[in-house]
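For this view, one protein chain was removed and the others were kept in their places.
== chain A ==
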Amino acid sequence: MRSAYAGNESPARAESSVGAISHQQNAETFTDGAESRPLQSVGDHSVGVSFADNTLRTSVNSVSAAVGDSVDEPTAEIVSSTPILGPNQGEEVSRPTDDQIIAQENSIRAAEAEKMPFVGTVEPLSALEEEYRQGSFVFREKIRSLEMQYGSMRRTRGDGNCFFRSFMFAFMEKLVQDNDLTERNRVVTCIRQWKAKLIAVGFQELVFEDAMEIVIDQLNSLGTTEPLNVAQLEANMRDAMLSPMIIMLLRMLTSAEIQRRSDFFAPFIMGMCDDEISVEQFCRRYVEPMGEESDHVHIVALTNALQVPIRVVYLDRSVGAAMAGVGYDSAAVNHHDFVPDALSESASAAAAAVKPRVHVLYRPGHYDILYPLPVTAADSTQIASC
């Protein structure tokens, strides 16, 4: 298997070293639910999951996982559609050239891109249920449990930028829908303040100023006679030029936040990477380049950079969390709230009440947007916290 990728193992290596850690938080829970799979296959978990973030990894890892793995998730077709790289072909048949491998990976990426716009349309959560109809009991139970909290979802393209795109779309959409000018004013001020901080970290102004203006212009249209609406937001976020620019800005903010607070982030980064890399190197390799997946570190940094609380709901194979007073609920869905430091420190008693502005659904390797049900319903059923 290795030999087929000998010259090209770096993307997968780099990704799985990061990817595996990103799931660290879930690592122990994975083993609970992962049937006979050993812990080190955490990275392989993404195999068979239907999001394109994993497509690349799928093509590389599929060999080990495609065979005999009870694929809970619905996309065996991606796995089986990787012709050159079959299980034993690497050794016997002539090895594909590096260029061929890259070309194939690019064609998989392109094919995946065509399947899915950068952001999809709102779908009822039942669509998720349908997707896992043949899936494991745990998934189906969890989706049912999820339906008590969330009414609908919106998928994003699995191109490695899905966290940033989900975040920005969900944040802006909520602002637009609520016409929340207070929050708008706050975030515009916050983004403007980043200009000096980005320059201080070493970014050239010309690389981010256009993107920053685009985001601020969209935000500033709220409250005018021609405010941004959801349809326009969708169009912007699906635009081949605008969407990447917005992602790029968020990546720079995230990178700058990590570098500004490198003392805080360094231990996490040290724990994530096999080789010793500096905080700056981490940012250059895993934060700034487009398509590099987001981990816990990225989310912590972004939530603080923009002071926006985020809830990540984990849909994975782990068997639920213990709920106080309720005992062990196999279908409980874990979530984690990312609360900006300033909000959690300002009034520790009130911190617990910080309401997430953005809800995203995490399935190993991919993020989509979740829409909570109206408050009354959500209050009655608390989901377990990690």
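Operating definition for what follows: contacts are C-beta pairs under 8 Å (C-beta built on N, C-alpha and C of every residue); 3 or more make two chains touch, one makes a residue touch a chain; residues count from 1.
We take it that contacts and distances are computed from a predicted model.
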Listed names "Putative exosome complex subunit Rrp46", "Eukaryotic translation elongation factor 1 epsilon 1", "DNA-directed RNA polymerase subunit" or "E2 ubiquitin-conjugating enzyme", with the criterion being the UniProt name of the chain not displayed: "E2 ubiquitin-conjugating enzyme"
Residue, one of A:A127, A:V207 or A:M270, that touches the chain absent here: A:V207
Identified contact with the non-displayed chain, of A:I191, A:L233 or A:M252: A:M252
Touch residues of chain A, complete complex, unshown partner: 6-11, 13-14, 56, 98-99, 102, 105-106, 109, 203-204, 206-207, 210, 240-241, 244-245, 248, 251-252, 275, 277, 281, 284-285, 288-292
